[in-house]
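With one protein chain removed, the remaining protein chains of the complex are shown where they sit.
Chains: A, B and C, in written order; residue numbering restarts at 1 for each.
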Amino acid sequence: MNGYVTKRMLHSLISMMGLIILVFFLSRLTGNPSDLYLPIDTPADVRAAFSQAHGFDDPMIVQFGHFLANLVHLDFGSSMRLERPALNLVLEAFPVSLTLAVLAMALALVIAIVAGSLAARSPNGVLDRFINVISLCGASVPNFWLALVSVLVFAVWMRWLPTSGMGGPEYWVLPVIVLAVRPCGLLAQVVRGSMISALSSAYVKTARAKGVSQRVIVFVHALRNAMLPIITVAGDQASGMINGAVVVEVIFGLPGIGRLMMESIQYRDFAVIQAGVILTACAIFLLNIAIDLAYALLDPRIKHA
Amino acid sequence: MSETSGHLVEVKHLSVEFHTRNGVVPAVRDVSWHIDRGETLAILGESGSGKSVSSSALMGLIDIPPGRITSGEVLYCGEDLLKATPERQREINGSRIAMVFQDTLAALNPVYPIGWQVAETFRTHGVARAEANAKALELLERVGLPNAAARFRDYPHQFSGGQRQRIMIAMAIALNPDLLIADEPTTALDVTVQARILGLLKELQRERGMGLLMITHDLGIVAGMADRVVIMNAGRIVEAGTVKQVFESPQHPYTRSLLDAIPGRHGFPDIAERAAPAEPLLRVEELTKEYVTPAGLFRPARPPVRALGGVSFTLAQGETLGIVGESGSGKSTLVRTLIGLEEATSGDAFFRGRSLIDPTAETRDLAQRQIQMVFQDPTASLNPRMSVFEIVSEPWAIHRDALPRAQWEQRVGDLLEEVGLKREHAGRHPHQFSGGQRQRIAIARALALKPDIIICDEAVSSLDVSVQAQVIALLKALKDEFGLSYLFIAHDLPVVRSFADRVLVMHKGMIVEQGPTREIFENPQHDYTRELLNADPLLSHHAA
Amino acid sequence: QDTSRDIKIVLPSAVDVVEPCHMNSTGYIGLVLKENVVETLLKLDPKTSKPLPNLATEWNQVNPTTWRIKLREGVKFHDGTPFDADAVVTALKRQFVPELACRDKIRSFGSITIQPKAIDKDTVEIVTSEPMPLLPLSLAQTGMTAPSTSMKEAERHPIGTGPYVFTSWDPAQSLVLTRFDGYWGKKPEVAKATYVWRSEPALRASMVAVGEADIALQLAVQDATNKDTDIGYLNADTSRVRIFMDKPPLNDKRVREAMNLAIDRSAFIGTIVSPLSVPASQYMLPSVNGYNPDLKPWPYDPEKAKQLIEEARKDGVPVDTEIELYGSEFMQANLSEMLETLVQYWQEVGLNVKINMVDKIQHSAMRRKPYPADRPPSMVHELHDNTAGDAFYTMIVYYTSDGGLSNISNPELDKLLKEASLATGEKRTKLFQEANRMIQQDIIPDVMLYHMVSYIRVGKRVHYEPNFTTQGQLELSAITFK
Partner (left out) sequence: MTMTAPPIAMTEPSLWRQSLGLLWRDKFAFVAVLFLLLVVFAALFGSTIFGQSATRINLAARNAPPMSMHLGWHYVLGADSLGRSILARIAVGTRNTMMVAGLSVIASLLIGSLLGFIAGYRADWTTGVIMRVADVLMSFPSLLLAMIVLYVLGAGIANLVLVLAITRIPIYLRTTRAEVLEIRERTFVVAAKVMGASPLRLVWRHIRPTVTPTLVTIATLEFAFVMLSESSLSFLGLGIQAPEFTWGAMVAQGQSYLGTAWWVAFWPGLAITLTAMSLNLVANWLRIVTDPVQRWRLEARSSSNGGGNE
């Protein structure tokens, strides 16, 4: 196991290197940030001084060299916009996004698995049609629409929940639900699909012949067999969330990584972009390793090269 | 529970239909039978005659839809099971009535260890986890699973066909049911193990007065085990009675044709004395294969399983080499290694003098053309999404120079006719055929390139006797016509006896004896061979 | 919260920097800091744009490059240091520290440098490198920070003399100010103000509606539906489409005039822009010194526009050429709707305009010199706010040949503006008014649109009256409880 994980870590390191190079060079193609930081009527000499002070005048490769040299000491540079170490900013924002992602993903998975499995028990039946329509609506409703409507309904009309911001558990309810809706709809579809084939297999018949209860058949025998595509899609959704649930974070005023990255990209705050990409990539790579481990744990037939 | 009817289980006027695209298929029509405590009832009949469906119906295992029970009742100690609530049905299933399924690889859940699955029967019916595990282990040992304690946590795909069948049986007899339904319980078992399992079932019957419903196409087993027999054809019962009655004076023409088809009644094949060619077609030298289960992500490493321990033999042109041996003795592993699906641990094999174990590109191409394989399970080995035409012509599509495209259609038609199918079947898909017909399609495909060698791994064991006889006849005819050689793996000794020129007996990964069929059968040298021959119900029945 | 004197204000975007020397130029720092935490020497009268005393009580121009300023006595910084001439000198010098790249300094002083000097405890003398008749207005933009403020890096905890102390700041979430007990002036009602930010206008409105906040800034026009709480006000922004007159057909005056005549400015009002918006004739509010009250916005006359286009076409002007119109969503709400409507009006008189919505950074690069030589005939939508009160701050940058944002190169106008900027009093006003006339009537470098309106939602507990400075300055002392 250790060998495998070490190997994967090494691979991730390669990906990380590629990612860093891409992000570093490509993001610098998006314009000179001095226009964002200086008043529009700034004289040319001040503008030039600004560029020089921030090292934009050096050849790209030199800038990259500096960046790498600092990176070795875990120095990600400092934010041009907020004038604070980029790493601190990212580390402060990350827990918010992570909490959001974990809660939303857990909620989505539980609901999707239950609903998808129920639907799969009688394909094309009434319950199945119902769940199918609901989950498709969930999968295709725009996040921002849902966010604003849910604020209007639950915070403004009903006054059950706060509109936005950070605070006690009640502040997390709306963002988590809004964020969970789409993955939930999507996963319910995937669960349904793979559960239908799992439930029509011979081993399910064997279990019924043993007198195993319907619940155990669905959630123990069939589900584990149906888990591979579910995990793949859930992993994709989760990494999307780790990358930042931009819309939800922005609307609900949650200081997460998605909002930070969006602002940093808009402000060409390269140090923060780089630090953010590296940190989220680390999380996503870990997630991918976890997914592969989950494959192996769930299906003993899968071999690792 | 009042035992009003007096029978343990009584099926009355049972009819089951399936709805399919081509209309309603009446799979079971007005079937009635009964079974008493301690009694064995055998159901015989050709493939698709409704044997499995009628027995599944009483456990509530038919998919509804597409299936529908249109009439009848199933009385268990007087209680109509078809009207039972799902809870009651679950209570009975597994504990009072249990079933051994036909297709063992599919019937075991691939993602749970076999020990867990056997123990589940206990747990479901209220036994605590630890105790359930202990009991499961005891059971697995009882059905003769080698090394049961060590392999308790292995997964189904790591076992041989016969081993899986034993695991299924262990699961079914776990709670000493009143009625055991065994759907082809011994198809994949070699005769020694088969004898042991049958003995075990008999013992349970004696001890507990268990009723046994045997679905089988093996007349030997019927003769040796059953009290009464029911013959089914096209969903109906055509004949019923005691074994003696039915076997000695069959009334229905179908029954008669079935009894005629029994292999082994026709003596040994004539071995035309050929001058042995200088270089045999296939030469295997000290082939060894060990399955190493490396330390899994979540499991410690296992000692390697030695599936083949230095196997050597030759196969001459036009010769049929039968391979028999205990389940798990390495027969499948042997052929899988020969065709390159497994990597040999050591040793070598030569086809026309060229190494198959470490082949050059040229040799590999030659071998792929000249050595064809017919797999045990015809359903799994045909791509369900391809038409028969596409399946049979696939070898030519792969080896482009073998036959010009324009002639494919003609040749596919010819091949289908050669294997006893019709030309117009080419447009159909595999699921539209019965098991026996599918196996013929697989054989037609194997013949397409006019190979030198065809390897059959239990190619006929899933077929009922009449179809089996037809397929064997076909293979024989093809051999005479094209001078084919066969590597023929079977656990059914009468079949081997009637088909093979030479026999090779395997035991625990080794060849313990090999020689001409007649010699082996009439004068076995090795203890294991003798044990094997004695255990065969039909052969011993004949001998008796 | 009802009984307490704490309020919460919700802003449209994060306060991510609190450096007082950027406070007139960046985001919402000014709104938070100006006159609350950090005070200026002078203060503008929101109605007339005339400077009023604040931390300074008197000021006068000794000679064209020298000003003398008398400071208010008895004022203390939040950290207890006295506010005196030395402190003012330090604060002024701080604006010019190169490491800080003070954006306010760039805006107010351009390339002019100053020499401040303490004459006595309460008097400061400022010598400017060039004559600066508008120095008082510039001083009304310059925050007086405590001498302890860092001279090397951006301040994170600004200290001033204002009625509120900068208490805490979490750039991710909120910023808090509390009342300063040692304040020199009148004690304000609000005891503590918490600033939070939400970018979604509807959400800001909801927060006040449910009582989570007391004041929400920048509602969208369509969300400002509650007459009791929602207040609209002219916000000092004027919008226009600037025409780059370097390429045909835009180098033809008739075409530019036609563009102005083609638009029915009244149709936008109450639909795409607020019903309170005012069609503009010049790039500044009427309260700005130099505004020409005689100029009227261009009328809606599509027939005349078509006729002008036809004339131009006859003279060989390629009027069918595709014209690029650039805009950025960051500039103004409902912008793309506004531009689409404009384009349709132009289309009706036979012009072919294509919209290009671009990012902030591209938009800025588009608006300022150096302009790329190879661009197609182009126009850009932009906003400008002149909160300093004098036409100078608009005219030089936007309309002179040397102006960094100018697309005009007209020697006559240059001369006029040069003269105006050195003049004072009545003459100055007249000259700028003449310049404005010339620009609108003779040159037509733009399609002037509206003086824009902002909406603010004020909750039930408090009372606040916004004015055109509210965008950049929200004095907590002006908030009272009902």
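One rule holds for everything that comes next: contacts are C-beta pairs under 8 Å (C-beta built on N, C-alpha and C of every residue); 3 or more make two chains touch, one makes a residue touch a chain.
These numbers were taken from a predicted model, which means no experiment stands behind them.
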If I'm reading the header right, one chain is hidden. Which shown chains does it touch across the whole complex? A, B, C
Per the definition of touch given earlier, which of A:A49, A:L71 or A:L228 contacts the omitted chain? A:L228
If the hidden chain were put back, which of A:V114, A:M262 or A:L297 would touch it? A:M262
Touch with the missing chain holds, among C:A202, C:A423, C:I443 or C:V462, for C:A202
Missing-partner contacts on chain A, residue numbers: 11-12, 14-15, 18-19, 22-23, 26-27, 29-31, 123-124, 129, 132-133, 136-137, 139-145, 148-149, 152, 182, 186, 189-190, 193, 196-197, 200, 228-229, 232-233, 235-236, 239, 243-244, 246-247, 261-262, 265, 273, 276-277, 280-281, 284-285, 288, 295, 299, 301-302, 305
Absent-chain interface residues of chain B come out as 18-22, 24, 65-66, 68, 339-341, 364-365, 368-369, 372-373, 375, 377, 380-387, 389-390, 393-395, 397-399, 408-409, 412-413, 423-424, 426-429, 431, 445
In the full complex, which residues of chain C touch the absent chain? 201-202, 205, 220, 222-223, 225, 267-268, 271-272, 328-329, 333-334, 336-337, 339-341, 343-344, 355-359, 362
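Throughout what follows, only the chains that are shown with their structure count from here on.
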Per the C-alpha means, the centres of chain A and chain C lie apart by a whole-Å value of 39
Mean-CA-position distance for chain C and chain B (Å): 87
Listing for chain B: what residues touch at least two other chains? none
Would you mind listing the residues of chain C that make contact with two or more other chains? none
Provide the residue numbers of chain A that touch chain C in the complex, in ascending order. 30-33, 35-36, 38-44, 46, 49-50, 53, 81-84, 92-93, 148, 151-152, 155-156, 159, 162-166, 250-251, 253, 255, 260, 263, 266, 268
Can you tell me which positions in chain A touch chain B when the two form their complex? 1, 4, 200-203, 205-214, 216, 221, 224-225, 293, 296-301, 304
Chain C residues touching chain A - in the complex, by the definition given at the top: 14, 16-17, 25, 98, 101, 103, 106-107, 110-111, 153-154, 171-173, 196-200, 202-203, 206-207, 209-210, 212, 359-362, 364-365, 367-370, 397, 403-405
